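For this depiction, one protein chain was excluded, whereas all remaining protein chains were kept in their positions.
Lettered A and B in written order, each chain numbered from 1.
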Amino acid sequence: MSVRRRLFGLVAVAMLASSSMAGASDSVTDAIVREAFATATPEEWRDRLAQDDAQALCSRHRNLPPPEVAAQILESQRATLRLPDDGRLMGDWRAGEKLASIGTGGHIGRIQPDPPGRAKGGNCYACHVMAPGEVAAGNIGPSLTGYGRLRGNTPEMQRYTYEKIHNAQAFFPCSHMPRFGHNGWLTPKEIADLVAFLLDPASSVNAGR
Amino acid sequence: MANPMKVRAAVDGDTVLVKALMSHVMETGRRTNDKGETIPAHFIQQVTVTHKGRVVLSAQWGTSISANPFLSFRFRGGAKGETVKVAWVDSKGDSRTDEAIIT
Partner (left out) sequence: MTWRMRGLAAVAVLAAASAVSIVAAATDAEDHAADEIRKYRQMLEDGNPAELMEMKGEALWREARGPTGASLEACDLGLGPGVVAGAYAQLPRFFADTGRVQDTESRLISCMVALQGFTPVEATRDWYRPGSDLEALVTYVATQSKGMPIRVPVSHPEEARLLAAGGELFFRRSGPLDFSCATCHSQDQRRIRLQDLPNFLNPADARASMVTWPAYRVSQSAVWTMERRLIDCVRQMRWPEPAFGSEAIVALQVWLQHQGEGGELQSPGIKR
């Protein structure tokens, strides 16, 4: 194949890829979104409004993807899994406990933005019941009380738990759970601390009643 | 004068039930604004309700009363058609009086 043909092929693939990443699902909605967020910066658009493949597919299928699409999402999300460079999958459960309660961070806009440097957390309690002493817990996700007590903390369980927090859609396509690691919301150390909050036998999550 | 309050008074059994909804910021003096500056205290300190010249309720309020306070209480000796007056004075010396006819 000539060099020119090969380049043309690459450009064509790149154009196709970018159009699917821009969410070619609905041009009516796209126009409305562009109008509503006309003052967003290119960075804000990239980080908050542009849809990647999984987001676009899950939006189009209303979080109930048919089997072939679900398989496609599973595969693409599994490919994103990354373990920490230092190999530490379990960190400090008390640090994890704090992260589980923090629901701030990342808010922008004129009306009520977070001040710069406001901590981000996992906000786990928004959706999950965890330590028995914390009554104000949500139920969008299943209860995680006794998570480690029920499962043990073998290397395999640590890895599964770490990966689940890193990218929940590697296990459940179109899960409501944010892809904390893949989206860069939580650092590897923060995820390891949350793994400890779930798996450490001394953690309040695993405290006996 | 400060924003009007909504006062209702109605005979209920052998008492008159008075309800007053007051418009007031009730700043505690402990909140800070976006710039980190303390918002000065500004809250209702004295509430007096009178009927036919007689004080039927006297209250000294502090910073634990929430914004736009709602007050509800009963007193004896009132009758339909008579007037109930609700008056407040706040920590800046501002005041407001509104009245209602007992139904």
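Basically, a contact is a pair of C-beta atoms (placed from the backbone, for glycine too) under 8 Å apart; a residue touches a chain by one contact, two chains touch by 3 or more.
Bear in mind the structure is a predicted one, so any value in this text is a computation, not a measurement.
Which of A:70, A:99 or A:137 sits in contact with the chain that's absent?
With A:70, A:99 or A:137 as choices, the missing chain is touched by A:137.
Touching residues of subunit B against the unshown chain: what are they?
Residues in contact with the chain left out: 3-6, 19, 21, 23, 25, 66-68, 70-72.
Counting contacts across the full complex, list the positions on subunit A that touch the omitted chain.
23, 25-26, 28-29, 32-33, 35-40, 44-45, 47-51, 54-55, 58-59, 62-63, 106-112, 125-127, 135-140, 176, 178-179, 183-185
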